[in-house]
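What follows is a structure written as structure tokens; I'll ask about it next.
Note that one protein chain of the assembly has been removed; the remaining protein chains are unaltered in position.
Our next item is chain A:
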Amino acid sequence: MKKNFLFISCEEAKHICDKSQYGEATGWERIKLTIRLTWCRVTKAYSKKNSKLSDVIEHAEVDCLKKDERNKLKKQFEEELEKHQ
């Protein structure tokens, strides 16, 4: 078995951590991340901070305009702006 079979770099661990916030990390990636989390303090700190951010955003229930909604708003406003200038 290769030594680096289960080893991932800190950057890769952060990448998997980001993906898992959106439920897009595979099972295998999550296993590799879990192993890294047992010994890497940097990954652990990043993971904690990242999860906290996800919790906060979910708790705040923030919303924003969809692209088509924003474009519609922009078009309406620009028409008025043109008349105004």
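Just so it is clear, contacts are C-beta pairs under 8 Å (C-beta built on N, C-alpha and C of every residue); 3 or more make two chains touch, one makes a residue touch a chain; residues count from 1.
One rule holds in what follows: contacts and distances are computed from a predicted model.
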Quick one: find the hidden chain's UniProt protein name among "Alpha-E domain-containing protein", "Sigma-70 family RNA polymerase sigma factor", "Small RNA 2'-O-methyltransferase" or "ABC transporter permease". "Sigma-70 family RNA polymerase sigma factor"
Absent-chain interface as seen on chain A, which is shown: 14-15, 18-19, 21-22, 24, 49-50, 52-53, 56-57, 59-67, 69-70, 72-74, 76-77, 80-81, 84
